[in-house]
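For this view, one protein chain was removed and the others were kept in their places.
Letters A and B mark the chains as written, and numbering starts fresh at 1 in each.
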Amino acid sequence: MCAPPLVQGRALTKRFGTYIAVDQIDFKVERGEAFGFLGPNGAGKTSTMRMIGCVSPVSGGELSVLGMDPALQGPAIRSRLGVVPQEDNLDTELTVWDNMAIYGRYFGLPRSVIRERAQELLDFVQLGDRRQDRVDPLSGGMKRRLTIARALVNQPELLLLDEPTTGLDPQARHLVWERLYQLKLQGVTLVLTTHYMDEAEQLCDRLVIMDRARIVAEGSPRELIQLHSTREVVELRFATAEERRDALPLLNGSGERVEMLPDRILVYTGDGDGTAELVARDGLRPASVLVRRSTLEDVFLILTGRTLED
Amino acid sequence: MTESLADLASAVPRGRILPVGPSRRRSVHVIERNALAYRRMWYVFLTGFFEPLLYLLSIGVGVGALVGRLPGPGGRLVTYEAFVAPGLLAAAAMNGSVFDTTFNFFVKYKYAGTYDAMLATPLGVGDVAHGEVGWALLRGTVYAAAFLLTMAALGLVASPWGVLAVPAAVLIGYGFAGLGLAATTWMRSFVDFDFVNLALVPLFLFSATFFPLSRYPNGVAWGVRLTPLYQGVNLERSLVLGDIRWTLLVPAVYLGALGWGGVRVASSRLARLLQP
Partner (left out) sequence: MAVAPPMLRVLEREAIVFRKLWRGSAFSSFVTPVMFLAAIGLGLGGLVERRTGHVAGVGYLAFVAPGLLAASAMQTAAGSSLWPVMAGTKWIRTYHAVVATPLSAADLYGGTVLWVGVRATAAASAFLAVAVLLGGVPSPWGILAVPAATLGALAFAAPLAAYAATQDTDLTFPVIMRLGIVPLFLFSGTFFPISQLPSWLRPVSVASPLWHAIELCRQATTGTPRWAAATGHTAVLIACVAAGWRWGTRTFARRLTP
């Protein structure tokens, strides 16, 4: 690939006073891909996104967005970005339509252009029939979709999505994912953050795993799982905490790796069914046994010793 | 985008988003946004005009009947209505502008995330500050013009210089908009707005709005002279009653400086608050 990356951070750092929220991270986003920052709350995802969105000054290292420097060319960069922030900040004093219209005006678009695009975009996010509604009574999923439509009004080359589906119910999430997938097909570059491993797996071509202000791994979801985890995982739940504790020494050696969580034990193994049989033969009586494939959640656990959701 | 060329011209120290100078073209969109929001609340907009008018009829005409004539600027005797009307015009300019730049601004800044949304677009913090001040002044202009027309209809505009009362009201609005915007950047919650009222009510009542400075002991009168609303009242009253002097430039410069300084302070503080 010879085109310059759309976004590039080198030793990128963000400090709030003495607190380091983003610590010398390196990453590259290429044109046309969907790139993710996966990490738990407080990892520094939003801080990174705000630097990319040119609304938070870089404290150290280098950042280029669309080949420009955010500190010098903020407005020029922002005019080519779409931003879906972590918290919806739709204008609750305006209707759905007016939200689209005024946002387009912020970009200096002519009204005739906005009229055309706004209708198209509202149809795209399936809000075409809610034009005249107030924003407040919309459901969480509708607000999120409207925020996405609004972010697309300037036909951005790069769409930043900070936790696009946090707080949505499963149905609403799937609808958002489906729309984002359509955008990806249309060639829009997506940069998103999430603390849901399924979201990262669904949407991201490539991602970095962030923890405590640092990047701990990078790659495609498949690469990350192949590199850091085993093919399968056996999840064992026990009736009591004592049983779980007593089981731990017996399980050592039953797989490539054993992790004890507050509510279950995970055994990482290449052959889940075989390991499950082995466990039964050892005389352990777990309340439930579940064999499944490894996920990014497991990668995160193996790399950091903690789970993604607190 | 043309602004990028200008932006490139200067190098900036690390750790700051370049405060790209506000562009008039961009801050106009902030005004547009407020106009859209008020389109559905036109009656709120409309009723804003009534309050000074009601005060004029109650205190001016009602109590005025009990007061009779008193010396206006330049010492000429004027009716009490004619005395109080320009004072109310000035006070209304202050009130409207302070309300827009403190309470309304705070809601959008702290709770509604309106400015976070704007700043994700090419708009900058300076555009936001100038746009909000511009909106407050636009609204103030409409109110001031309507009030001045009412005054004229009631025969309370003694001099043709009175037409300058509208730009003077805009200047008063500007001074207080700067002050209000800057003050709001220090507010933490709605509870702090008690302080806004704590400042506005005495300014409204004691800035020679309702009675002349001669009612005060000398020392107090000097203190009152220093307040921005007194300066505004003095300016309006002199214009409407036709007492034109070069010294009227003093209140004009005072209010202009207040607005300019306030907006600058607000912009630089907002840059840090909205873009941490």
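To be clear about the criterion, contacts are C-beta pairs under 8 Å (C-beta built on N, C-alpha and C of every residue); 3 or more make two chains touch, one makes a residue touch a chain.
Quick caveat, the model's predicted, so the values are computed rather than measured.
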item	value
Neighbouring shown chains of the undisplayed chain, as defined at the top	B
Candidates B:59, B:123, B:171 or B:274 - the one touching the absent chain	B:59
Residues from chain B at the interface with the omitted partner, ascending	41, 43-44, 47-48, 50-51, 54-55, 57-59, 62-63, 65-68, 70, 80, 191, 193-194, 197-198, 201-202, 205-206, 210-211, 215
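By definition in this document, only the chains that are shown with their structure count from here on.
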item	value
Gap in Å, rounded to a whole number, between the CA centres of chain B and chain A	46
Residue ranges of chain B touching chain A (in the complex, touch as defined)	1, 3-4, 7-8, 11-12, 14-18, 20, 25-26, 29, 32-33, 36-37, 40, 112-114, 116-124, 274-276
Residues of chain A that touch chain B when the two form their complex	16, 53-60, 68, 70-76, 78-79, 81, 83, 85, 87-94, 98, 101-103, 105-108, 151, 154
